[in-house]
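Okay, so here's the structure we're looking at.
One chain of protein is taken out of this complex; the other chains stay put.
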Amino acid sequence: MTTAPVKSNVPDRAGLKAWLSSDAPTSRGHARAVQFYMGWMKLYENKLAFLGFLIILSLVLMAIFAPLLATTEPNAQDLAKRLTAPGVDGHLLGTDELGRDIWSRLVYGSRITLLIVGIVAFTAPVFGLLIGTVAGYLGGWVDQALMRLVDIFLAFPKLILALAFVAALGAGIESAIIAISLTAWPPYARIARAETLTIRNADYISAVRLQGAGVMHIIIGHVWPLCLSSIIVRVTLDMAGIILTAAGLGFLGLGAQPPEPEWGAMISAGRKFILDHWWVAAMPGMAIFIVSLGFNLLGDGLRDILDPKKSQS
Amino acid sequence: MSDTLLSVEDLWVRFPTRSGTVDAVRGISFSVGRERVGIVGESGSGKSMTGRSILRLIRSPGQMEAKSIKFNGENLLDYSERQMRKIRGHQISMVMQDPKFSLNPVHTVGKQICEALRLHTKSSRREARQGALEMLEAVQIRNPERVFNSYPHELSGGMGQRVMIAMMLITDPKLLIADEPTSALDVTVQMKVLAIMDKLVQERGMGLIFISHDLNLVSSFCDRIIIMYAGRIVETCKASELHNATHPYTRGLLNALPRIEEPKGRLEALQRQDSWKQEVSVDARV
Partner (left out) sequence: MPGSDSAVMERKPWVAEATKDARLEIKDLNVYFGEGPDRFQAVKNVSVKVQQGGSFGIVGESGSGKSTVLRAVCGLVESWDGEIDIDGAPVSHKRDKVFARKIQMVFQDPYASLHPRHTVDRVLSEPLKLHGFDDIDGRVLRALDDVGLGADFRFRYPHQLSGGQRQRVAVARALMLEPEILLLDEPTSALDVSVQAEILNLFADLRKEHNLTYVMVTHDLAVVAHMCDEIAVMQHGEVVEVMDVEAMRSSTPETAYTQELLKASMGYDAEFFGDS
């Protein structure tokens, strides 16, 4: 069985598969590609997780190709056609109280959802990971101090704390993102600390200590990679909650401001007509439901895929 | 032979994996009488799977298959799951490597031993307690009352393993399967536990299947040895005649062992041959 070390020398389909599932990778890149391929195969085999992955993928594609998918401008008003029922006059999901096409608004709204999710997903877990691993690895008074800080943040109800931050920072999508990030990191710190406590006395950590490596080198290079999988799982499972919090802030009028097509704000606007014109609130509600479900399915699947204990058995 | 307790014919254990079926045990046949039979092999040789499959304890997705597993003349393969439950622990008991995983951490030792007894005999609470205390004494626990009331985590490794043996033998089984029962223990403790097990098995006229990776230990403890490699039996012999073993694998294992009495400059590394995996399994029935 030949292996192709250089990527440009791409072998045929069967050869590529063998290259990707090779037992003896020939370069760093190859080793990583094999790892990635194995993870991908596991995701592919887990039907529900793969469905979740497809939902998230379509959300991303929707955000990228919003101008192509939308039938009208998201903020274009047409008062003559206000509150048109779904399917009438080419309005796939109907129109709202100002005659704006709900489908187009949902498509553009996916950009806002993705922005919130993306920024929160990158800031909160990284900060929590840093705090948790440092606390867990160093122990002693550092651990005590950092964990009490975490306790203080955890003691507040999430939405209330976010509300307070938004009230202080002023309403708007940016404030909403910052507020959500600030309230989302403590659970990650908890998880990372718990993981670190099981890792810090492992022989491979002792071995790198014996080589004279510094504390941060060990934390980032050796502890982080092992905490990462449980953090990623937690992040995907939390995504649904983050979307809901963002929607909640939007619903309360503290998140995205009109006329931005944020899903939560759209539900908020639609609740006035919920009895006679259900679609105005129901459509963005459906969108939130589907995306939340997607993240939850993916997160559950990732738990199985990334859990090293499961892959060993 | 009329004295045969257990006779296994053509046993297979298979595990389906993504890259095809893996045969953990490949068509082995052996028998056990009222004697101590040692099954020796390295990790992955299928020795533990063999022990488990006698009790039909292979977990899904693993599958077992055999022409027959005759215990006291009855084919265990014909038994329903319910009938098997009456065999397990009652007629055939099993002691595992680590007592920590086999004992329930939230119940006292005494309660678990009594339960084991009451499950199989219709004894009263008082009788069960009496029996448990006697059994604990039989495994040379000096203060059976105290151990009876203690929780598993309060016991040392050697003590835990004695408790396990007590629990497994209290139902008076005909056959005991011991899967690396002393590997987690210190050598001196190990010997004491083995001595206790040896004595009880002899007194009660039981059969013993002793599964271990330690050739030295098995050859000094058992009457007969079965040597497994890659799911097959490559050789079987009387323990006292192990030094005359002929199969290159057995010889290789013997030569790879460092020995205190006879110093060697280099140990002989085992040269594995692919042909060993193809050979027909040796019939170890007596």
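Letters A and B mark the chains as written, and numbering starts fresh at 1 in each.
Just so we're on the same page, a contact is a pair of C-beta atoms (placed from the backbone, for glycine too) under 8 Å apart; a residue touches a chain by one contact, two chains touch by 3 or more.
Predicted model, so just to flag it, every value in this text is computed and none were measured.
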TODO: Would you mind listing the shown chains in contact with the chain that isn't displayed?
DONE: A, B
Open item on the list: Using the document's definition of touch, tell me which of A:194, A:208, A:237 or A:293 contacts the absent chain.
Closed with: A:208
Task: Absent-chain interface as seen on chain B, which is shown - done: 42-43, 157, 186-192, 194-195, 198-199, 213, 215-217, 219-221, 252-253, 256-261, 263-270, 272
- [ ] For chain A, enumerate the residues touching the unshown chain of the complex.
- [x] 23-28, 30-31, 35, 202-204, 206-213, 217, 221-222, 225-226, 308, 312
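Note that in this section only the chains that are shown with their structure count from here on.
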Task: Where chain A and chain B are represented by their mean Cα positions, the distance between them in whole Å - done: 50
